[in-house]
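Moving on, here comes chain A:
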Amino acid sequence: GCSGSTEPAGSEDASAQSSASAETVGSESSGAASAAGNYPRGNGDDTLKIGFACMDMSNTFHATVAKYFEQECANRGIECMVLDDKFDGTTATENCQLICDSDCDVYVSVMGFMVGDTLSDICKEAGVLAIGMDQPIPDFPFFGADNVTAGYSAGEALAEAAIEKWGENPTIDLYIGLESLAGAEINDARMHEGMLEGIRSKVEVPDEIYVQCDVTNNDSQVAMRWVEDTINAHPEAEHILIGGFVDDSGQGAEAVIEKLGYQDKALIGTVDGSTLAINNFKNPDTAWVCSAALLPEMYGYYMLETLEPYLKGETDELPDSWNVPPVVITKDDYEQVLTDSIIYDDYQVG
Partner candidate 1 sequence: MKTKPLILNKKKFEFTSTHLLLIVFAIVFVVFTVMIPDKFFTGKNFMTIAKYSSVFGLIGIGMTFIIIGGEIDLSVAYIVGLSSMVMGTMLQTIDNVVLVAAAGILVGLVCGIFNGFVITKLRLPAFVVTIGTGQMFNGFAQLINNRPQIQFSNDLFREFSKINVFGVIPLPFIILLAVAVLTWFVLKYTVFGRCVYAVGSNKPASRLAGINAAKTNAFTFAISGFLCGIASFMVTSQNGSGIAAAASGAEMDAISAAVLGGASLAGGKGSIIGTLVGVFLLRIISNGMNLMNIETYWQMVLQGSLLIAAVIMDSVKNNKDD
Partner candidate 2 sequence: MSELLKLKGISKEFPGVKALQNVDLELNRGEVLALLGENGAGKSTLLKIISGVYLPDAGEIYVDGEKKNFKIPADAAAEGIGIIYQELSYYDELTVAENIFVGKLPKANRIKVDWKEMNRRAKEILARLNVQIDPRALVKTLSTAEKQLVEIAKALASDTKILIMDEPTSALNDAEVKSLIEQTRKLAGEGIGVIFISHRLEELFAVADRIQIMRDGKRIDSFSMKDATPEKLVQLMVGREIKDMYPKGEIKKGDVVLEVKHLKNKTLKDISFSVRAGEILGVFGLMGAGRTEMCKAIFGASKLQEGEILMHGKPVKIHSVEDAKKAKIAYLPNDRKKEGLILSQSVKENFASAVIDRYTKGKGFIVDKKRVDRNADKWIKKLNVSTPSGDTVVETLSGGNQQKVVVGKWLETSPDVIILNEPTRGIDVGAKVEIYKLIEELCQEGMAVVMVSSEQAEVLSLTDRAIVLCEGRLTGELCCDDYTQERLMEYAIGGGA
């Protein structure tokens, strides 16, 4: 198989990279508040209250994060307010204000890549601790998926699958990147620094064969059209790699590969690790071989494990950055890997 989940080199590399970048963000602008743990710690009353601004509740990944986040808060007796940023900077700013107005102790948001400075300002003014989830909010700690690592390990796994299928040093004729340009920095980290570099660490992918497709809103239909049209425009391509920003793109790509009968000529790898990927892995014939699971179910757990003691004053140390460790799942190992990674009893694979 193309197991990449335990590949040490890539993941360590990338996680080091990302924590470094988060640290830089922290230290470069927070001048006075440089020491770890020197963050606001809430308004002093007994009950803890977290304001969670979900990036987009109509998006499976973020809706899942929100659901388990709420659940984890409930388990720990923390009050939780969930708002929907609707993938919109303007709404995010307003929601941030609303959360600060509502006497929350912590504000959590993914929208840092769009309106980070402003979110930071609002929270500082209100004396509320902000956490940049997946995307840093300047002067505040970072928590979340490590997109570079996730993309990198998915890329490696995809390349390994290619080697297994087409032999040592396979010539890749076409690489289709199903990307979300609206995701800006996330997209860069996951798809370029991550996935593309990951693939290139094992096989050669020259720039000329890289077709970047913007799958706006991560729409499976749009992905289908891009893949089919691009393959039609490269009829000579025998070895095709397809990388997907999320599983929705993989779903569309897989549909086209099956339609064109290209199972021998194409391989798909994505980042997400959602039920869409798992469902496809159940079928041995699919071209979709791997997906880096970001474990949205575990976000709440990992965040609160570190955050709760700090808020409760049990510790004065709050790291500048901590992560959810991504894992790569493949046809062979997805069940095992996921059951190992997700601690909830009610969680069932697929």
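Here is how the candidates were picked: all candidates are chains of the complex that A comes from, given by their letters.
We adopt the following convention: a contact is a pair of C-beta atoms (placed from the backbone, for glycine too) under 8 Å apart; a residue touches a chain by one contact, two chains touch by 3 or more; residues count from 1.
Computed from a prediction, not measured in an experiment: that's the story for all the values here.
A.B. asks: For chain A in this complex, identify the touching candidate from 1 or 2.
C.D. replies: The touching one is 1.
A.B. asks: Under the stated contact criterion, what part of chain A meets candidate 1 in this complex?
C.D. replies: Contacts found on chain A: 54, 57, 81-84, 86-90, 93-95, 97-98, 101-102, 113-118, 121, 181-182, 184.
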